[in-house]
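What follows is an incomplete set of chains from the complex, kept in their original frame.
Letters A and B name the chains as they come in the text, with residue numbers starting at 1 for each one.
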Amino acid sequence: MKDHVYRITDLVGSSETSIDDAIRKAIAKASRTVRHLRWFEVVETRGMIEDGQVAYFQVTLKVGFQVEDDKPGS
Amino acid sequence: MKDHVYRITDLVGSSETSIDDAIRKAIAKASRTVRHLRWFEVVETRGMIEDGQVAYFQVTLKVGFQVEDDKPGS
């Protein structure tokens, strides 16, 4: 990481299955529009409840990506 | 959520299996005594260790539920 400048964006992903899956989905979708994703940090874990059961998990992530030299970042 | 007032209660659930399962168990059990649960937020993830292994995971949740108009909430 020595020679680069990074930017960090906040993402929210969700999953009916698990917290891990909510993270994976958010990263996978973001990678379609932002290049050079490098790391993430979970800043919030929430979820919605329906009929007395967890309907889905929802995670908020900080995601770091490398700023390219010749063009604007996301 | 525009027309309602909600209350938030703090719950602790646990599971030998996973963090996700500890969340599901806490929500399911709370739904037997508190109606109209709507969302949760994970505020702490802990666990106990026995014989050098994770014995169980323990999560503390904030859980929001809708206050009914004609009777007291939980």
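Rule of thumb we're sticking to: a residue touches a chain if its C-beta (ideal position, glycine included) is under 8 Å from a C-beta of that chain, and two chains touch if they have at least 3 such contacts.
These numbers come from a predicted model, not from an experiment.
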item: Per this structure file, total copies of the shared sequence (2 shown); value: 12
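Please note the rule applied: only the chains that are shown with their structure count from here on.
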item: Chain B partner contacts - residues on chain A that touch it in the complex; value: 18-19, 44-49, 52-54, 57
item: Touch list for chain B against partner chain A, complex; value: 18-20, 23-24, 27-28, 31-32, 37-42, 63
